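All protein chains of the complex are present and in place, except for one that has been dropped.
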Amino acid sequence: MFRISKKESFSKKEAISYRLIGFLIGIVLSGIIIAALGYPVIKTFISLAEGSFGSAIAIRNTISFLIPLSVTALGLSIAFKMRYWNIGGEGQILMGATAAMGVSMIMPASTPGPLMMIAMLLAGFVGGSVWALIPGFFRIHMKTNETLFTLMMNYLAICFVQYLYFELWKDPAKMGFPGIQDIPFKARIPYVSGVSLAIVAPLIIVILVFFLIKKTKLGYEIRVVGESEPTAHYAGMNVKKIMFVGVLLSGGIVGIAGAVKLMGSTGTLSSSLGGGAGFTAIVIAWLANLSAPMIIVVSFLIAALEQGAQFIQVRMGVPAAVADIVKGLILMSVLGSEFMLRYKVVVGAHGAKNKLDAIPSDKEEVHHVEPIVETKENAL
Amino acid sequence: MIGDFFSATGSLLSIVFSASFIASAIAFSVVMLFGTVGELITERAGHLNLGVEGMMLLGASMGYFAAVRSSSLFLAILFACVGAGFGALLYAILTVTLRVNQNVAGLALSIFGAGLANSLGSKVSNTSTPDNIAKIFKLKPFSLSSPSGPFLTFINKAFLSHNIYVYVAVLVAVVATVFLFKTRAGLELRLTGENTAAADASGIKVTRIKYFYIILGGMLCGIGGLYLPLVQQGSWTSNMTAGQGWLVVALVIFVRWHPIKAIAGAYVFGSLTILGFSVQLNERLSSIPIFNQYIMSMFPYLLTVVVLIAFSFRKKAWPGPKEIGRPYFREER
Partner (left out) sequence: MEPNIRKDTQPAFSMRGITKIFGAVVANEAVDFEVLPGEIHALLGENGSGKSTLMNVLSGIYRPDEGQIEVNGEIKDFRSPGDAIDSGIGMIHQHFKLAEAMTATDNIVAGMKKPPKNSIKKDDVLRANILRYASRSPSKTHPKINEFSSRFGIEFDPSIPASQLSVSQKQSVEIIKVLLRGANILILDEPTAVLTPQEAKKLFTVLRKMASQGCAIVFISHKLNEIMTLCDRVTVLRKGKSIETCNVSDIDAYDLVEKMVGRKINLSINKPDPDPKKQVCLEVKGLTYSDSKAVPKLDNLSFTTHYGEILGVAGLAGGGQKELCESIAGIIRPQQGEIMVDEERITGLSPRDITQKGVAMCFIPEDRLGMGLVASMGIDENILLKEYALTKGPLIRMKDVETKAEKIIKELDIKTPGLKHPVRMLSGGNIQKVILGREIHLNPKLMIAAYAVRGLDIHSSYTIYNLLNEQKQKNVSVLYIGEDLDVLIDLCDRIMVLCQGKNMGIVDSSATTKEEIGQMMSGTTLEELRRGVSYV
């Protein structure tokens, strides 16, 4: 028989190695499932890597996946730091892009390119934050369940963009075919040696988010609110205001991801512009343990996976959906592996002798257990 | 102006209360009814599983795959249960044993489930439901052969001319209600979801209960999902649940964790889903902007949002099983 007891602390080494083991387990499990589906496992994984890193084009494509994913994950991580479940990334991306699209349509054609680009980015921020603040308002003032509310906002955004696409903003030049016009060429983010300049967006935002969380009063308040709302109240913090600003920033950054996607790659608006990045970014944020620099690293891996999946579909006829299997399983097993950081499994009933000896041992560097898995405020 | 309003309302009512509309709304609510009862049972055990969409797709793809390959209805249902149950098992291992946050685990399941289902489904995407199975669902076991009078004709067309899957869904909701509120096992399940520590201290095997009902709930979602390719559409399309799994999570709140109310709740959502199509056929209505089909496709989500907001006004109402979202560790100090 075995039983489970709680751990008080763990070393950094343990933290990294358990997560790494979790990651590997995820890969192995994915391999088993890919094999069960009847595809060659090793070849699939090799092709995945080849498709994402194998050539200059592959790497460029990986980077173009990385941009929206990392920006969205950075935005979401601010909300998650407050234990505010912003599952509405997909909708915020779309509405950010919609607002940017709208601005590009309103502004006179003679507007200088840089001005239009700045206006569109700002509009993206506003669009995303407004879409995030609708559920945010009700969560803040009436404790409405934000998990489901933000989720529904995704579908509302998709329906709304479809309405624009098929009806309101339908481009007459398309002669009866549905679709919205392209943004002006001068508003498109240029490419430099094949890499979109949009790559600066995540690089700037990661620094801003890191600085915000670690060094500013607002970031400190956000961390306290996420840890314990009652404590924030006791300290005299205006929890409602902090949450409002937090949600605004979170949604706004996600909205910028949408605007950047519009200006940097798609060039026009459709309901598939998000492409699931809003959901994948949630996975990235949690795999990165909500740390801003780690988000860039994890985004790169996941972007590679997505790009590789496109490649194997064309090259080997393996469905791109395989990427979702790998993504889901890696997330599950990495999250599951954190169990080993917080608990230990004792095999057999009599292990006390060793434990007693071990207690007054060393003073090596230990880290506390960060409970990313304990939210007590999840009531519906 | 007012006259327009009345005539529009009249047209709308005549659509909504027509026998054919009611019949197709009922048919469209089957998936959500199974899903709602399944998710409800899971939540009664104190676990919010956001992976309904994934489990429905898993059930649909595995079940449909088995149906196509074996032409056996029994195997189709069995594999729908196995597929969705496997997804639920992963979720249970993560949240019950490994105490991972329920929201993240559910999202991971929905991504994984969709991925696996779409990969598997692509192998049977060009086939249709085997004839022998399709035949079973063409039967309308309760339909009257020669209804007399307009009332019976209406009843017959609206409520009695459905395939067996529909009635089984209703039966499942009824059985779940009796089970939940009139049996000791149901009481034990409810206590576990209300206060796991209390249930544990009362001698209830809480881990076993949680695993059992999470998996059972998942299987019901899977059977619901199977309805889509096997009966409703007769073929596989990727992501064919199209967000119904997420609506289910909201429906559970809408019906206050009560399976018998899920019948009505699923019907309301089912009718909202098809209202857009039905209204398009009516010229008078389809010219009014709010009845635009893309606007109308927002209605189920809007209703969900309204329901969420409405319930947050009712401070005194029971907020659902208390243990939702809380990991339980017996040796917690």
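Here the chain labels run A and B in written order, and each chain numbers its own residues starting at 1.
Convention: a contact is a pair of C-beta atoms (placed from the backbone, for glycine too) under 8 Å apart; a residue touches a chain by one contact, two chains touch by 3 or more.
Just so it is clear, the structure is predicted and the values come from calculations on it, not from any experiment.
> Can you work out which residue in B:A134, B:V168, B:A197 or B:I288 touches the chain that's missing from view?
Only one of B:A134, B:V168, B:A197 or B:I288 touches the chain omitted from view, namely B:A197.
> For the full complex, which residue in A:L218, A:M294 or A:M316 touches the chain that was left out?
Looking across A:L218, A:M294 or A:M316, the contact with the absent chain belongs to A:L218.
> Going by the touch rule given at the top, which residues of chain A touch the chain that is not shown?
Where chain A meets the chain not shown: residues 1, 3, 5-9, 215-220, 223-224, 227-228, 230-231, 233-236, 238, 346, 349-353, 355-356, 359, 363, 368, 370-371.
> Counting contacts across the full complex, list the positions on chain B that touch the omitted chain.
Counting only chain B, the missing chain is touched by 181-184, 186-188, 190-191, 194-195, 197-205, 315-316, 318, 322, 330-331, 333.
Simple rule for what comes next: only the chains that are shown with their structure count from here on.
> Rounded to a whole Å, what is the gap between the Cα centroids of chain A and chain B?
28
> Tell me, which parts of chain A touch chain B in their complex?
On the chain A side, the touching residues are 4-6, 33, 37, 85, 87, 138, 142-145, 147-149, 151-153, 155-156, 159-160, 162-163, 166-167, 279-280, 282-283, 286, 318-319, 321-329, 331-332, 335-336, 338-339, 342-343, 372-380.
> Looking at the complex, which residues from chain B come into contact with chain A?
Touching chain A: residues 48, 50, 54, 90, 93-94, 97-105, 107-120, 122-123, 238, 243, 246, 249-250, 253, 292, 294-295, 297-298, 301-302, 304-305, 308-309, 311-313, 319-320, 322, 324-327, 329, 331-333 of chain B.
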